[in-house]
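Only a single protein chain was left out; the remaining protein chains are all shown in position.
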Amino acid sequence: MCSNDKGGFVPPDANKLVARCPACKAFNSPKNIKCKKCGADMPKKS
Amino acid sequence: MFEDFNMELYRTEARWQEGEYTVTRTSVWTAPGCHNGCGVLLYSKNGKLEKIEGDPNAPFNRGRLCLRCINMIEQVYSNDRLKWPLKRVGEKGDNKWQRITWDEAYDIIEAKYNEIKDNHGVESIATLVGTGRNSMWQPAVITRAIFGSPNLCFGFLSGDSCYQPRMTANLIKLGDCVISDCSQTHPLREKNSEWKKPEVIVVWGNNPLVSNGDGFMGHWIVDMMRLGTKLIVVDPALTWLAAKADIWLRGRPGTDAALALGFLNVIINEDLYDHDFVENWTYGFEDLVERVKEYPPEKVADITWIPKDQIVEAARMYAKAKPAAIQWGLAIDMQMAAMEASGAITDLMALTGNIDVPGGNIIQRYAYNRSKKYGSAIEYIPEEMLLKRIGTYESPIHESGYTPFIPPDKLLECLETGRPYPVQMLWLQGTNPIANMAGEAPRVYAAMKKVPFCVVVDLFMTPSAVAFADLVLPAAMSVERDSFRAWWTPLRSIARGAEQYEQSKSDEEIVLDLGKRIRPDRFDKYKDVNEYLTQLLKEDGGVDYDFDTLVERVNDFWDWDYTYQKHEKGLLRSDGQPGFVTPTGLYEFTSPLFDVWGFDMLPKHIEPVEGPYTTPELMREFPLILTTGNRLWGCFHSEHRQLPTMREIHPDPMMDINPQTAKELGINEGDWVWLENRRGRCKQKARFNIGLDPKVVRGEHGWWFPEKEGAEPTLYGVFDSNINNLTTMGVHGPTHYGAPYKSTVCKVYKVTPENDRVSPTEIVTRMGGFSYAKR
Partner (left out) sequence: MQKGEDNARYGLLIDYEYCTNCHTCEVACKKELGLKPGEYGIKVLEDGPRQNPSGKWEWSYLPVPTSLCNLCEKRVAEGRKPTCVHHCQSGIMYYGPVEELAKKLAEKPKMVLYSK
């Protein structure tokens, strides 16, 4: 496999780009602390 | 049709002796420029290429060749070629040079690099590259792994508008890129039992017979026509393919997103879509259903100027054909709605169940994942240096890593303003920006003049080299190189079949030479190019053989690339699960990523920034829509103008105009005319195109005149016929992708002695540019 981190023309790791709200499943920026749709706390990135 | 070759003569090994000739069987990519990698037989004697033939045993082209390879000898041994490194001795623009050795050239580069590193930071070195040829990964490695700068950029191609919008839309929606399946992924071609002929091919926004874009050999379309494939052609001009099509959709330039949305509307409303694929493999279909309600065929007809009945008929024909392929092209990238049109057209492939099916649009990766192209060596750039990338953090998609470039429009702003920091050095490898891809070329000329130090690696002395370079380095041509090609499939050898011309060096050799000097810690481990290429072939799970073995094999088809329905077989995702490489694991009609980035999640129409509906007052002065960049047989962008054989076919730059419009303007066929808008003007010769909309004209790009004086103010006449005197920089779609190269406005009038006293090139190089541009 080639990886985006090493310049391969494949998508970046989706986990770095989006995070799903555990409560309402809305897609959020991984930077969000609270869900933009329902306001629930977003899980902290390990 | 591609049979009956004499197989005793056309052998399948890589090298043999045939009388006095050594025959090398390999592929050709760059230089001269081309997007394809056709198989060739190089017949050489005493290290000199004497003859070239198409390789009948190459499944890619099956013996065929176009003018570029047919005319290879004239190109390789043109006396105009750069023969040795040159150092500027006069002022920039004087075209005065001193011959130096490679060692002297490297000394100058190394000293300059050290000075910049110590005083300014390596980020103030920026590299410009050209379109997709075998000079992509090499400048990327020089920039990132050797200089340590994160700033690699398309040579001022506004909005990254060459394949980047389409590829990026593909990557966002399904995690991979798709191409139209004309059997080219399998060594047996049409005889592959799994393959099916496309019943319909939609040729959308390209004339592939001439352009051969994106690694797609245009005449494969003719192969399919001969098997019975029907065509739908979307093009503002009548092309030969359009004339042969069942349906020719003559759209208004820059309205492809609206047309695709109209197709989607018809296909959904008439229930012509693939329910199985939509239900099992897609995300956000209901949102798309809502969005297409905004694009009924009547409205789309008003936007696109295509009759409603034709839109409906074409949508039905495409949706009912099983399978059907869309062969898309550059025109989709060169508009404000590039990303939106790319997304909507990809949606058409998904909605009709044509993704990764035989004869549809097949998912492709570079053979054995070997080619990283422009993204190469990005792993050498530490995070704090990545953060210094010019303009990248103003574009979420660039920031996320979908496109390995810094945005060209932002680099231009940087050169003009010195912010965020002044660029101290430009490295140009295989690009001639002011003659070719730079929008608003006179503006780019002024900005590039500000950069203190500039190196150009090229084949011939070019206008960009004369205007900006301190050092000019001669590059070797494809037939003189050891390299490989992994863009799509097969993995192909590029093996040297002739000694290098004079003192020229291959891009690979330049990488290694500079690497060993500046970063021996990274490059001393490679004895020579051969070892380096072996590493590139093997690293990160590549092939299990070395470069010499690839040279022996010539072509190696990767079975992954010709496997169909890869999403069902768990071949796409790194976790081995079925599905696509997207956040939802599904094909995404609505893109969660677009939502996170603050973009519209669904495709939409965006009006061209200049046109009858956005700037009606401007149309009173400039009443014609201008589309640019249609390709020339044999000439690749700004290349080939110094070759007598090519110039016999293309003596002058030509603009296309409907005869009725020409008559109203008092223009006869063959007259020199000015094309002018508020940014500038250029002159080309009028050619009648009976099928062109009377309100649309078309101008060629890439024209300069190697036969003219190189020194400024003549500068090979680079601005005299330059259609990019009229195009834009800094005007792009909301996603930072797509620029209106193919949808702006102009007026057209005859050239007369009175209105042609000072040449455009003199205006740009000596008088500060077109005065009306400063208004």
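Worth pointing out:
Note that the chains take the letters A and B in the order they are written out, and that residue 1 is the start of every chain.
Note that in this section a contact is a pair of C-beta atoms (placed from the backbone, for glycine too) under 8 Å apart; a residue touches a chain by one contact, two chains touch by 3 or more.
For clarity, every value in this text was computed on a predicted model and none was experimentally measured.
Note that the absent chain touches B when the full complex is taken as a whole. Annotation: of B:576, B:644 or B:753, B:644 touches the absent chain (contact as defined above).
For the chain left out of this panel, the touching residue among B:109, B:202, B:242 or B:377 is B:242.
For the options B:24, B:44 or B:71, the residue in contact with the chain missing from this view is B:71. Among B:4, B:521, B:575 or B:754, the one in contact with the hidden chain is B:4.
The set of chain B residues touching the chain not shown comprises 1-2, 4-6, 8-9, 53-54, 56, 62-67, 70-71, 73, 209-210, 219, 222-223, 225-226, 238, 240, 242-244, 248, 633-634, 644-645, 648-649, 690-691.
The rule is simple: only the chains that are shown with their structure count from here on.
Taking each chain's centre as the mean of its C-alpha atoms, chain A lies 32 Å from chain B. The part of chain A that touches chain B in the complex is made up of residues 1-12, 14, 16-18, 20, 27-29. If you check the complex, the residues on chain B that touch chain A are 140, 167, 171-172, 175-177, 365-366, 369, 371-379, 400-402, 404, 540-541, 574, 581-583, 592-593, 595-596.
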